[in-house]
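Only one protein chain is missing from this complex, and each of the others stays in its spot.
For reference, chains read A and B in written order, and residue numbers begin at 1 within each chain.
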Amino acid sequence: MSDTPSEHVPLRLRLAAKGIDGVTLLVLPLVVALILLFVYPFLYGLWLSFRPKDGSLLGNYAKFFSDPFLYETVGKTLWLAIPVTVINLVVAIPVALRVRLMRRQRVLTTILVLPITLGTVLVAEGMLNYFGPQGWFNRVLLTALGPQGWFNGPLMDVFGPHGWFDQTLMMGPLMTAPLISGPLKLVHNYTGVLLSLVITGFPFTFLLVLSYLTGIDPALEKAAATLGAGPGSRFRHIIMPLLLPGLAVTFCLGFVQAYSVFPSAVLLGAPSGPTRVISIAAYEAAFEQYDYSLASAIAMIMGVTLLLVVIAVLGARTLVYRGPAGGGKG
Amino acid sequence: MASTLSTFKSLRLNRVGRDFGRLNALKELDFSIERGEFVALLGPSGCGKSTALNCIAGLLSTTRGSIWLDETRIDTMGPEERGFGMVFQNYALFPHMSVRDNIGFGLKMRGVPKADAAKRIDQAIATVRLEAQAEKLPGQLSGGQQQRVAIARAIVIEPPVVLMDEPLSNLDAKLRLEMRQEIRRIHAGLGSITLYVTHDQDEAMSLADRIVVLRDGEVRQIGTPEDLYLRPARLDVADFMGFRNRIPGRVVARSGDHIILDVAGTEFAGTLRSSLTGDSAIAVVRPDDMSVGETGLAATVEACEYRGRHFFGSAKAPGGIELFFRAPAAYRPGTPVKLAADPSRVLVYEGATP
Partner (left out) sequence: MRDVISPVRTLTDRIWVTFVWVVTGFFIVNLFAMIGTVIVSSLGTRWLGTWLPAGWTGNWYLSAWDEFQLGDLLTVTFEVVFAVVALSGLIGIPAAYALARRDFPGKRVVMLLLLLPLIIPPITYGIPLATVLYVTGLGGTLNGVILANLVPALPFVVLVMIPFIEQIDPRVEDAARVFGANTFRLFWHVLLPLLLPGALAALLLVLVRTIAMFELTFLTAGPGDQTLVVALYYAVFAAGVRAVQSIDAMAVVYMLTTLVWLIVALRFVNPTQMVTRGKQQQTDNG
């Protein structure tokens, strides 16, 4: 080392003071990869969507919004995604509230992570068998409630013509036919897709809600209890306000997944009818008509719709508290 | 390595400074430490003492100045080239290594032969009395034991300089006193430089040969514990050294160092410790030197705490001056008292009129 005390500060040290040094450079490969594989394709798709086959700037978008076969997909997708997201969330909250108190959560969470891990294609194949007309689900229903079912006779005795309601209470028959006369049609229609989205979406929603719930400092609830809040008030005044931001995020993530439904809409739904969702339209444009420009436009419309819903939900979130869910020190 | 234990003489800081963006965390640190010395860097939190230590260790780069170990400039070297030992505030033990491996880490990095290393590790473990814990992981140890591992890890490499960053701040009071003695004993056995950062003046005074008082990134005073205890050079140093009573007054008489102030109509004598231009001054006194007497500043007792051999009282004098004193008995709040101090224990500094 030199013996002269130099007071000059090298560039390396000045950059280091800003947080840029050799370690920071480790981010570079990641950033390059994401730009090449994510940002660039997205921008390319956006550019491509304004270069339709007919040469006009907005040709694709005009086509999308004038062709009912295309623009109706938005409504159909929303008609699937919104009910599914709401159902999953409404069921997941009470279940998570209870499961959070359980000791053996891990068994349940492991079981629930199965459908997420197996993926929609496998769930579709399973559902085709299980919910099909010959499947176990319909068999159980028919055995229990069908015309020759175990419970049909007793039900008829109570609610049917000449039954207890009709004869004794003189209120008329409430049931004139068996509850189920044949196998329910649960696949290759709207219900099939809805069910598949619940099977993969409910565990996802539940696990997210559970993780947000366990993130709430239990001491806060105890504090509320010592101040005289019963279980109901604790839920209303402590848990719910702290959970709401997490619920908003959960809703968004669940919605995004349901909105982009693809394999199950094809395999379990009626892909040319009521479950012709927007991703099917995009896929067909790209890989059946080889119109990448239109496909990109549909993908962009899909992205914008998602963005609008997410912004609306997260915008509503800013109306509520969204700080840390711990007490005091984070 | 920068220097070996057998040959080095001193560690010298030459106008060392460090900025964080616009913030001038360390202004100009300029002092040297001789071999065998135990020096404490004392100051309140945020005064720059940890910044200074990290600069010396090489964990932070300096913005200005240079650091020298004898004739070798070390501030341009990486921390791993300096060959120092360091005890971190939260110990920073390697969580995946046993106590033995933690202590042996520095020796391994230096390529010390295994047999020799084993002997030195055993010796270090014995020095900090951790024989029974040698194979445990840090997570299995108590705070005090982790502390000992951290010290052993720093001393086993026989470094020219041992840096300690508030090593006792995470321990309970009793353990803290025990560890103080141990650190002192270990330092004496090593014969190297120990630079010890703390915000606790008691700790600094009981351990160090010399204390460097830092405030706002500047050295305010360097001296022996006695110097600082009896003769703080500045008002803020006095404040930090436990002169809790701050009594503003007007100068009425002065001869040499002896000075008499007028405090709310009462005369209060003291020793002048700074230059004096105007006629307003501030007298400071330790609570232990302030006692109840026949004459002195009139005040009303506000509270009295039990302190074992005596009581510790607080009182309010006219003009809102708060006074702390040593009380022979438990005074009830509201009792009028007169408080006085030996003029040699009353230090007077230049100050603004209240």
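The working rule: contacts are C-beta pairs under 8 Å (C-beta built on N, C-alpha and C of every residue); 3 or more make two chains touch, one makes a residue touch a chain.
Note that the structure is predicted; figures quoted are calculated from it, not measured.
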Residue, one of B:29, B:57, B:151 or B:183, that touches the chain absent here: B:57
Contacting the left-out chain in the complete assembly, out of A:39, A:184, A:240 or A:316: A:39
Candidate in contact with the missing chain, chosen from A:58, A:86, A:111 or A:158: A:111
Which of B:32, B:90, B:140 or B:224 contacts the chain that the document leaves out: B:90
Which of A:26, A:169 or A:227 contacts the chain that the document leaves out: A:26
Of A:156, A:194 or A:208, the residue in touch with the unshown chain: A:208
Contact set of chain B toward the excluded chain (per top definition): 57-59, 78-80, 82-86, 88-90, 92-96, 105-106, 108-110, 153, 157, 163
Residues from chain A at the interface with the omitted partner, ascending: 18-21, 23-27, 29-31, 33-35, 37-42, 44-46, 48, 91, 94-95, 98-101, 103, 106, 108-131, 134-137, 139, 199, 202-204, 207-208, 210-212, 214-215, 218, 221-222, 225, 231, 234, 252-253, 256-257, 259-260, 262-263, 266-267, 279, 282-283, 286-287, 292, 295-296, 298-299, 302-303, 306, 310
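Following the convention adopted for this analysis, only the chains that are shown with their structure count from here on.
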Euclidean distance of C-alpha centroids - chain A vs chain B, Å: 58
